[in-house]
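Before we start, here is the structure in question, set down as C-alpha cells.
With one protein chain withheld, the remaining protein chains of the complex are depicted in position.
Chain nomenclature is as follows: A, B, C, D and E, assigned in order of appearance, with residue numbering initiated at 1 for each chain independently.
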Amino acid sequence: MSGRYQPADAFRSPRFSGIRTFMRLPYVTDMTDVDFAVVGLPFDTATSFRTGARFGPEAIRAASALLRPYNPEQDVDIFAHLSGVDAGDLQLAPGDTEGTYALAEEGLGTLIDAGVFPVVLGGDHAITLAELRAHSARHGPLALVHLDAHGDTWHEYFGQRFYHGTTFRRAVEEGVIDPAASVQAGMRGSLYSPSDIGDARDMGFTVLSTLELLDLGPAAYGDLVRERVGDRPAYLTFDVDFCDPAYTPGTGTPEVGGPTSAQAQAFVRALTGLNLVGCDVVEVSPSYDSPGQPTALLAANIAWEIISLHALARARGAGS
Amino acid sequence: MSGRYQPADAFRSPRFSGIRTFMRLPYVTDMTDVDFAVVGLPFDTATSFRTGARFGPEAIRAASALLRPYNPEQDVDIFAHLSGVDAGDLQLAPGDTEGTYALAEEGLGTLIDAGVFPVVLGGDHAITLAELRAHSARHGPLALVHLDAHGDTWHEYFGQRFYHGTTFRRAVEEGVIDPAASVQAGMRGSLYSPSDIGDARDMGFTVLSTLELLDLGPAAYGDLVRERVGDRPAYLTFDVDFCDPAYTPGTGTPEVGGPTSAQAQAFVRALTGLNLVGCDVVEVSPSYDSPGQPTALLAANIAWEIISLHALARARGAGS
Amino acid sequence: MSGRYQPADAFRSPRFSGIRTFMRLPYVTDMTDVDFAVVGLPFDTATSFRTGARFGPEAIRAASALLRPYNPEQDVDIFAHLSGVDAGDLQLAPGDTEGTYALAEEGLGTLIDAGVFPVVLGGDHAITLAELRAHSARHGPLALVHLDAHGDTWHEYFGQRFYHGTTFRRAVEEGVIDPAASVQAGMRGSLYSPSDIGDARDMGFTVLSTLELLDLGPAAYGDLVRERVGDRPAYLTFDVDFCDPAYTPGTGTPEVGGPTSAQAQAFVRALTGLNLVGCDVVEVSPSYDSPGQPTALLAANIAWEIISLHALARARGAGS
Amino acid sequence: MSGRYQPADAFRSPRFSGIRTFMRLPYVTDMTDVDFAVVGLPFDTATSFRTGARFGPEAIRAASALLRPYNPEQDVDIFAHLSGVDAGDLQLAPGDTEGTYALAEEGLGTLIDAGVFPVVLGGDHAITLAELRAHSARHGPLALVHLDAHGDTWHEYFGQRFYHGTTFRRAVEEGVIDPAASVQAGMRGSLYSPSDIGDARDMGFTVLSTLELLDLGPAAYGDLVRERVGDRPAYLTFDVDFCDPAYTPGTGTPEVGGPTSAQAQAFVRALTGLNLVGCDVVEVSPSYDSPGQPTALLAANIAWEIISLHALARARGAGS
Amino acid sequence: MSGRYQPADAFRSPRFSGIRTFMRLPYVTDMTDVDFAVVGLPFDTATSFRTGARFGPEAIRAASALLRPYNPEQDVDIFAHLSGVDAGDLQLAPGDTEGTYALAEEGLGTLIDAGVFPVVLGGDHAITLAELRAHSARHGPLALVHLDAHGDTWHEYFGQRFYHGTTFRRAVEEGVIDPAASVQAGMRGSLYSPSDIGDARDMGFTVLSTLELLDLGPAAYGDLVRERVGDRPAYLTFDVDFCDPAYTPGTGTPEVGGPTSAQAQAFVRALTGLNLVGCDVVEVSPSYDSPGQPTALLAANIAWEIISLHALARARGAGS
Partner (left out) sequence: MSGRYQPADAFRSPRFSGIRTFMRLPYVTDMTDVDFAVVGLPFDTATSFRTGARFGPEAIRAASALLRPYNPEQDVDIFAHLSGVDAGDLQLAPGDTEGTYALAEEGLGTLIDAGVFPVVLGGDHAITLAELRAHSARHGPLALVHLDAHGDTWHEYFGQRFYHGTTFRRAVEEGVIDPAASVQAGMRGSLYSPSDIGDARDMGFTVLSTLELLDLGPAAYGDLVRERVGDRPAYLTFDVDFCDPAYTPGTGTPEVGGPTSAQAQAFVRALTGLNLVGCDVVEVSPSYDSPGQPTALLAANIAWEIISLHALARARGAGS
C-alpha cells in the first residue's frame, strides 16, 4: 500500500510548475501519517571561504523537480513504502551559530519525536552538529557515515569553537557520535599538516582518502561501513564537495581531484542494511553553481538515494 | 484591521528561508478570507524567439522574498487592507496553447468567483487571452491597460492563431476587451511594417510609443488612462520587455531603448483610481537573466505595485 | 581525390572568422556533388522541462569552428572521401509539432532523394520521429541506434501524442523502426515506474542502462549493435543528456551519474561497419550551458565522429 | 521598388532559425545589385584591457535576428530603398595589426569600388584606421563622426604605433580624416592627464564629453555635426563603450557614468543629412556580456539605425 | 610636487598585469609618506539576504585596474597632490561581528594615527560602525554622509544588535555620529512600516528618498550636505545598492528603481568642501555580479571619486 503523501503527478501538472518543494511533495507541517520529511536549514554563517549556502535548500528544491519516484538501480518504488512531505525550513538565527543550533535541535526534535525520518538540506556543514545532537538525544551516540573532501575535525576558527570545519571534533567531544563506529571517506586536497587527518584517526575514526575510497570500491566500502557501524543508529552526512568541482562547482571549499557523480551515487547506494536515523546533504552554494545548476541536481539526487535507502529498509522490514 | 493572511515575519524567519511563495505569503488554496491571490501560469509554448518563461513564476517568487509590506511611495500598508496568499500555479497543458487556455480559464474562474483579485505571474504573453476571457465572462468587455514594448496585435504565426504576438487582436475579435477604452504604451523597436502599430490604432486602441509615453510622463499617462477607461472593469498587463534590457535582460524578445525600472514603477503607480479586476506580469525568462536576477526582481516589484494599487482602492473604498 | 566542398582553410581565415556554419563548411543548398549535409532543426516545443533547444543548431555551429578534418582515432581524413556542406536549417512551424513534422519530412526528403547523408542538429528529441519517417519512407523500417539517458517511450503528455518523450513508442507504432534490430543505451536516473524501461523491452528493444553499457565497454557494445542491426539501414540518434551534466550541462532534462565525453566518443567510434542512412544530435539547450559552451562543443564533436564513421564507410566501400 | 536582397521572412522561417547572418540577410559575396553589405572584421590583437572582440561579429549577427525591416522612429522601410546582404568577414591576420590593415583595406576596397555601402562589425577599434584608409583613398579626407567613451588619440602603446587607443591620432597624421570637420562625443572616465582630451582639441577635433553631449541633446548634436561636416564624405564610428556598462557590459574598457541605449539611439538618429560613406560598430566582447547578450543587441540596433540613415538618404535622394 | 607612491605606469606595465592592488598602487604597509591608504575589510557575516561581500575587496581591486590618475570632471590629478597606497586588508574574525569590530578599530586606528586618509572597501555595511568608532575616538562625533537604498536603522536582527541593518542606529546610540549633522539619501523600496524611515528622522537624521534626492539634484544636494555638516569631521559611506540593480546587480539586497551610475557619480562629486576624515564603499557581492563585473567597476569608480575629493581638498588647502 502506498503512502498518504506522494509527489504531484507529472502527467497532471508539469514538473516545472507549482510551488517548489522537494520532489514536488506536498508542503505539510503536521507530521501525522508522515514517514519522511525533507527540511531545509539555510544557515551559512560558519563557512571559511565561499559563502551562500543559505540558498542551498532553494536550489536543491528547484532541481529536485526532475526526480521521479522509482529508483531502478535499487529497484525500489519509494512511495510504495513511504509517505513523504516537504516540511519547509527549520527555524534559525542567521549570524548566530549557537543560537541556530538551539533552534534547529528543537525543530528537528519535533520531527524525530513524531517518528519521522528527517532529510535535511543545508546550509553549511556546521549544521550537522545540531542534527547529531537532536538524534543522539533520542538514540544515544551515533555511528557517523561521512562522505566529504574534508574531515571537519579542526580545533577552532578565529576563536569560535563552532564552524563548518570543527563539526566532527565537537561531535566526538560532546559524545554524540562514536568515532570507533564511524567512517569518514573522500578526504583529499592540500592540508595544513599531516595532523589534519591524523587527528581524526587518533580520535578513532576510520578515515579513507578519495584515492583509498576509489581503490576500495562501492561494495567493499559498504561492507566496511556495515562492519564498523553494526546495528547502531547511524547518521549519514554528505557534503557536495565530496565530488570533483566538475560535478559540484557550486560549493564553498571545492577540491579538485574528486569522484564523479556516478561514483558518489554508487557509494551511497552501497549503504544498504544500516539503521539510518537521519541524514543531510550540505554545502550547496548556488551563486557559484554553473548555469545548469549541476550541483543542486547532484544534491537532490543524493537526497533521493538516501530516501531510497530508507524505503528499502522499510520494504525489507516488517512491512508498512 | 489587518488581513488574515500576511507574509511570514522576516524578523522571525529570515527572508532567505522557507518554501518560495510570492512575498513569503502562505501557500493556501482555499479562498476563504482571501482578498488577493498570486498564481503562476508557467506556459511558454507560444514564444517567437527566446523561450523559457515557464520558469518565470519560480524566479519571480524567489526574488519576491525581498518585498516588504509597506509601500512608501503610495503610503499604503498592503496587509492593513488585504489578506493575500500564494495559490500556487494554475493547471496548464504544455505544448498546447488552446488546451492551456481552457484549463487556465477554469482555474482562474474559480478564483474570480470567490471574489479574489488574482495576480498572475507568467509565462508568455499568450496567457493573457485566457485571463481576459475569464474576467470578461464575469464582468463584460474589459478596458485593457497594457505596458509592453510590443502591441501583440499580429495576425497569426505559422498557421497558429494563438501565440504571444496575437493576444490582443484575438481579444478584440472575441470581444473580451473594448479597444476604445484601452491604452497600449511602451511600443518601440523595429517593426515589420507601419501597420504593426497602425492596425492597433485602426482597431481603436490608444497606442503610445516609448518615446511618446516618456514625453507624456506618469501623471498625464495616469490621467489619459483614467479618461479612456472610466469606471469600466479594467485589466492591467505588464510585459517585462517594457523596460530596457539593461533592467530586464531575462525576457524573450528584448528591445533596446526602453524605460528604466524607476520609470516603470512610476507609470504603474500612476494607475490609481481604476476599477482593476485582474492583472498579470509576463515574459520573465530566467535562463537569460543576469546572475543577480534583476528581471525577476523587477517583475516581483511590479506585481507588488499592482497589489498596492489594489490595497489603495480598498483603503479608499467602503473600508475592509 | 578529395571532395568538392571542404571546410574553410584555418590558415587562410582564422577559425573564429566567417559566417557560422558547421565546421566552417560552405553554406550550400544545391545538393549537386554533396555527400553529406549538416542541417539544423531548431524545434523545441515538445520539451518537458527546460526548453531552449531552438538555439541548439546556432550553438553547435559556433562550437564546431574548432573541428579539424582529420580524425586521428579513426585514422580518417573526412574530406579525402566526402564532400560536405552546411545546408542551413530545415523549415519548421514553432509551436506546432505535427506541422513541423510535415515540413521536416519534406525538407529532409529532398536531401535524401539527392543521395545526401543528412546530419541533423536539434532541436528537441521529438524531431527524430520526422527524420525516421523520412528515411523509412525510402529505406523501409530502420534499425535504431540510440544513445540517451532516457528511452523516450512514454505514452503521451498532456493529451499530446507527439513530444520529446514519446518519439520511439510512436516510431514503433508507425513501423518506421524495427525494435528487434534496435539498441537503446545509456538509460539512467529516476523513473516513474519499472515499466518505463520494461515497456521498451516488451516492444522488442534491446535496452542497456548506463551502468550496463559501461560494464560492456565500447568494443562489445559495437559488436552487440552490429549483431542486432545487421545490414539493415540504420539510424543513429544521440541525445546529449547521454553524458553526465558535468560534460553536457546545457540540456533540458539532465541526469547525473552519466558517462564522460571520452566514453561518449568511444561508444560512437565503436559503431563502425553499419549501414548508417541518417543521424542526429539533439537536446542542446545553450542558455543552460556553461560559459565555455562545453555542451555545444561535445555535440559538435559527436556529429563529427558520425561524419567520420560515414567517411570510413565510404573509404572502405567501392571508393569515392 | 524594393531591393533584390532582403531579410528572410520571419513568418516563413522563424527568427531563431537559419545560418546566422546580420538581420537574416542573404549571405552573398557577389556585389551585383547590392546597396549595402554588412561585413565582420574579427580582429582584437590591439586591445589594452579585456580582449575577445574577435567574437563580436558572431554575437552581433546572432542578436540581429531580432531586427525587423521598418524603423518607426525614422519612418523608413529599409528594404523599400535598399538591397542588403551579409558578405561574411573580411580577411585578417590575427596577431598582426599592420598585416590585418593591408588585408582589410583590400577587402573593403573591393566593396567600395562596387558602389556598396559597407557596414563593418568589429573587432576592436584599431580596425577603423584600415577602413578610414580604404574610404579616403577613394573619397579624400573624411569627416569623422565618433561616438565613444575614449578619444583614442594616444601616442603609442608598448612601442606599437597601431593599437585601439591610437587610431585617430594616426588617422590625422595620415591625412585620412580632417579633424576640423570631425566630432568626437561621449568621452568620459578617468584619464592619464588633461592632455588626453586636450591633444585631440589641439589636433582640431571638436570634442564633447558625455556630460557635454547629454546637455546638448540629440537635435543640437545633429546640427553641430552637420555644421562641422558639411557635405564632406563622412565616416561614422560607434564604440559600444559609448554607453554605460549597464547597457553594454560586454566590452573591453568599460567606463561607468555613460548614456543609456535610448540616448545612443537618439544621437545616432539625429545624424540625418550627412554624406555617410562608411561606418562601423566596434568593441563588442561577448565573453564579458551578460547572459541575455544586451551588448550585442545594442550593437545590432546601432548598425540598423545607421543602415536606416542610409535608407533615408537614398529615399530623399534621386530615388532608387 | 607629486606624491611618493603612485600607480604603476600603464605604458610600462599593462593594466591587466601585476598583483591586484587598488588602482595598481604599491602594496605598502609602512605608512610613512602616505596620504591615503586603501584597505579592504572582507567581512560579511552580518547580511540579511544575499551574502558574499567578503569577496568585495578582491573584485573592486581587480576592476580598479582600469582607473587612471586624472579626474576630468573635477579637474584634479590625484597624485599631483597625494601619495597613495594599497595597505591590504584589515584583520577580521569571520563569523564574529563584535570580534571583527575590535580588530578593525585597532587596524584602522593605526592608519588614522599615522595621519593617513583611509578608504575602506567592504564587506557588508555592518563594518561601518567599526570605522565610525575609530574615527570618532580621534575626532569626536562625526557628520555622516550616507548614500544607500536603506537607512540601516533597524533595531536588531534575530537577537543580534550588530548586523548590516542596524549600523546607524547603533552609531547614534554610541554617540559616534551626530544625526543632526547627518544626511541619509537614496532610500527607496518596500519597507516593513513607515517607521523604517520615520525612526531615522526622529533620531535627527535628514533623510532623502531616491525620488527626493533626484528631484533635488546634485548641486542642491551638495549645498544641503554642506549646510548640515558644516566644518565637522565628516564620514562618507556609499552602499552600492544606492544604484539600480541594472548598474550594481552584485549586491546583497538590491532595490529596483534606483539612480544610474552617472547620477551616483554626480552626487559624490557634489560633496566638495567637506572635512572628510574617512569613507567606505560597501556591499559589493561579486558572485551575484554580471560577467563584466559592473558592480565592482562602479564601486572602484566611487572610491576614486572620493579620493579625488580628498585630492581637491588638499589642492585647495595649504599645499602638499
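Here are a few things to note about the model shown:
Going forward, a residue touches a chain if its C-beta (ideal position, glycine included) is under 8 Å from a C-beta of that chain, and two chains touch if they have at least 3 such contacts.
The structure displayed is predicted, hence computed values, not measured ones.
Taking the full assembly into account, the omitted chain touches A, C, D, E. Touch with the chain that is not drawn comes from one residue among E:G18, E:G140, E:G159 or E:G230, which is E:G18. Only one residue in the set D:Q6, D:S48, D:T153 or D:Q265 touches the chain that does not appear here, and it is D:S48. For chain C, the residues in touch with the chain missing from this view are 10-11, 14-16, 65-73, 75, 77, 244, 246-247, 260-262, 265, 290-292, 294, 297-298, 301, 304. Although one chain is not displayed, chain E still touches it through residues 12-14, 16-21, 27, 40, 42, 54-55, 57-58, 61-62, 86, 88-89, 91-92, 94, 287, 291. In the full complex, chain D touches the omitted chain through residues 44-46, 48, 50-52, 54-55, 93-97, 99, 157-160, 163, 287-288.
Rule of thumb we're sticking to: only the chains that are shown with their structure count from here on.
Where the sister copies chain B and chain D meet, the same residue numbers recur on both sides for under half of the interface positions.
Chain B has the Cα centre that lies closest to the mean of all protein Cα atoms in view.
Chain C and chain E have Cα centroids lying 55 Å from one another. Spacing of chain D relative to chain E, judged by their CA centroids, is 38 angstrom. Chain C and chain D have Cα centroids lying 40 Å from one another.
Looking at chain C, one finds that residues 48, 50, 54-55, 94, 157-158, 287-288, 291 touch two or more other chains.
Because contacts link the chains in a way that matches no line, ring, star or complete pattern, their graph is best described as other.
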